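To keep things clear, I will list the structure first and then write my remarks on it.
With one protein chain withheld, the remaining protein chains of the complex are depicted in position.
Coming up: subunit A.
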């Protein structure tokens, strides 16, 4: 029954929900971002971040025990990962008796000073997110554990595409593995470099991963080239979003309501991005339509119109029929698409914060002025976990942008792309 989750949710999910709300209170605020934007060098940034929750992760040397919990995993690492030139990490973890923490980032040993690059800052911050995620995953029971795993499938898809693309361009496998997102790692990821076409890719590697069911539309014997890889990425992501959506609908209750709203926004945003990116390429209209997801505000009539759009102004005309997206497109003037990304990110952050808080947008299925806000349960649902992961991701994007601007001395452009969360 919708509305009575409060009676039984806390049996399995109460502790973790309280933890994730505690983590949310540690997100950087507007005043933190203001301090960071005024830094002159990366060392300043590191100093400011040390005062926030990222402090223990940015220190040189070992991260003290309470902050890096030894987390048990039953992964069996393929040996290739041990050949990585980061044996320092493994020694440190084996000393502390942690078993199988699955990340490949470089931890600095106690004796070295820190050569601070922007990538180091971002890596450490991502490491914190990974730790928090894994701690929650350890403590979760069904169906929350399945829900948390669903959140990482998107990263898995990105990692797969990264390695395949990199192999195509003759990059070294180890280097590619280091660039992968840690939340999307799985056991046999290194063997992706061996595959020549999609069928082999599936048969060798992906059939054992959770991504296997998403490949039914993708298995062709065509060779992998850039265009096909992008199509593959989008097809996989479409199948993943639909699968996630159906899973949330099965969960029912407040989770289904709020997650369907968030996932619908994600699906619509991807549809718009696919449309804009494929304008002027050789992607046919039918192919484009096949890449749109089967749910969301734009389904099915908006997709019909988007599939035939040929430039940004036509896209804008389509989107302005839908009130929630009209406000996004109102922020960017005609003919300009650079700010569209930022506008979408801002809208996403707004909705994610609402998932934690009082209200949720409910949209009518037909275009027109019928937007209404619905007071729904603020607690006792799983969407807080999803929202937290996405907000953290946005924060890491912000930090990366700020570090890059500071490192390249282009501080005037800092505010182009930083999205404040609070």
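The rule we apply is simple: contacts are C-beta pairs under 8 Å (C-beta built on N, C-alpha and C of every residue); 3 or more make two chains touch, one makes a residue touch a chain; residues count from 1.
To be clear about the criterion, contacts and distances are computed from a predicted model.
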Can you tell which of "Vacuolar ATP synthase", "Glutaredoxin-related protein 5, mitochondrial", "Exportin-2" or "DNA replication complex GINS protein PSF1" UniProt lists for the chain that's not drawn?
-> "Vacuolar ATP synthase"
On subunit A, the omitted chain is touched by residues 6-7, 10-11, 14-19, 21-23, 25-26, 378-379
